[in-house]
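Right, chain A next:
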Amino acid sequence: MSENILVIGGGPAGLNAAVMLSELGVNVALVERDSFLGGNPKKFKYKFLFPDMQPADNVIGELIKRAESGGNIKVYYSSEVSDFKENGKKFDAVIKSASGSETKTFDSVIVATGFEHFDPARDAKYSYQLFDDVIDIKDLERMMGENNFVRPSNGKPPKKVAFILCVGSRDRHVGNQYCSRVCCTVSVKQAIEMREHFPDCEAYIFYMDIRTYGFFEDLYWKAMEEHDVQIVKGRIAEITSGPDNTVVCKGEDTLLRGPFEIPFDMVVLASGMEGGPQSPEISSKLGIELDEHGFLKPENVTLSPFKSNKPGVFLAGACTGPKAISDSITEGAAAAMNAYTYAVKNR
Partner candidate 1 sequence: MDKLKENQAAYYPGCALLTIDRAYNNSSKLVSKKMGIELVEIPDYNCCGIGEMKSKGAASMYMPLRNMMLAKNRLGSKNLVMACSVCYHEFSRSIARVKENQNELSAVNEIFKEAGEFNEEYIPDGEARHILEFLYNEKGVEEVKKNVVKPLKGLKVAPYYGCLYSRPSMYTFTDKKPKMDNSERPRFMHEFLEALGAETVFYGNEVQCCGGRNVVQDEETSFTLCSQTISKAKKAGADVIALICPKCAGALDVNQPKIVEKFGKDSELPIVYLTQLMALAFGFSKKEAEFSDMISEPLKVLNEKGF
Partner candidate 2 sequence: MAIEISNRLGLANVKSDYIHTAGRKLEDIHERLLELEAKGEVKVIHIKEENKPIEAETLLGWKKKIPTNKLWHHKSCGQCGNIPGYPVSLLWFMNQMGLEYVDERNQTSCTAWNYHGSGTSNPVGLAAVAVRNWHRAYELGLFPLFHCATTFGDYKEMRNLLVENKELRDEVRRIMHKIGRELVIPEYIVHYSEWVHVMRFEIAKLKKYDLSSIIATVHPACHTYKMIPEDCIYDKDIYAGKRTAVSTGVMLALGAQVADYSTWYDCCGFGFRHILTEREASRSFVMDRKIRPMVREAHSDVCITQDTGCTTTLDKNQWIGKAMGYTEQVPVMADVMFAALACGADVFKIVQLQWHTTDWRPLCEKIGIDWKKSEEEYNAYLEELKAGGKTVNLYEYPKS
């Protein structure tokens, strides 16, 4: 008899976990709240992934294909775990979907519920939603994905674009003190794409620190040295309406120590990652810990970042904190290995 393992969340981490378990011969129940697999990258139609600019479909599409064609994976679309109980070393879960509820016993569980993009509308100073030409990175990703990269206000190509880093991150005011890790890299990636698309459109990045860690740094160098993307040190304090249908970014140039108010055709807010409402929900439902940042808390952040505090329940991907897609995929595999070991041991 083969093992039964529950994977909650069909994003990069959950997909990879499910695929790996399936290859081991495990029966996988993959519970996805949306009507499609692929998580945020699919939902917001990410076009190219950093660091090598490969089409997102090469990665996400491939994972979905493997999951959908894997014989041992049962995907529950538009569904959720509505009830969850421990049953000795095993777990009884009720999976609720449009077609009704199903109760099953699982040997172990992988939580891969992912993250939510910070909603920049929550930080009024950025005037997101107020000005059409203020968008955020997920909007830009979608616009690029749909090949519709123009100024939302008038449909014309922009001549001057600002990228604003650390929106909703590293900001006690909005309640998020952590760094979202990928927004810097995503922003330089988008600036490059933009410059390739509109060579005569100027790109400026307003930053406090640029955190393109590891080899992502290559993209940052490329943005500056090959695409003349200009970085300006200073966080933007407010965005107001400017002359000729522009939006004005007001900030302090901390390197020259002086105020600036620069009009732009378009502003892209690098909104960060949050645990989202699903994190506290899954935390209370499964009885696993939530950290002070609103993400799920690993048992030991260094030694076992893929284990929850509850034996048999494992964590993977951005549900434990902001991370790049590649890291999520890696964690999916790590969690799969651990969930499998647990299941086999307690058979």
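Keep in mind how these were chosen: all candidates are chains of the complex that A comes from, given by their letters.
Everything below uses one rule, namely that a contact is a pair of C-beta atoms (placed from the backbone, for glycine too) under 8 Å apart; a residue touches a chain by one contact, two chains touch by 3 or more; residues count from 1.
Values in this document were obtained by computation on a predicted structure and should not be read as measured data.
Novice: Chain A in this complex: which of 1 or 2 touches it?
Specialist: The candidate that touches chain A in this complex is 2.
Novice: Which of the residues in chain A come into contact with candidate 2 in the complex?
Specialist: Within the complex, chain A touches candidate 2 at residues 119, 121-122, 124, 127-131, 153-154, 172-175, 238, 240-245, 248, 250, 261, 294.
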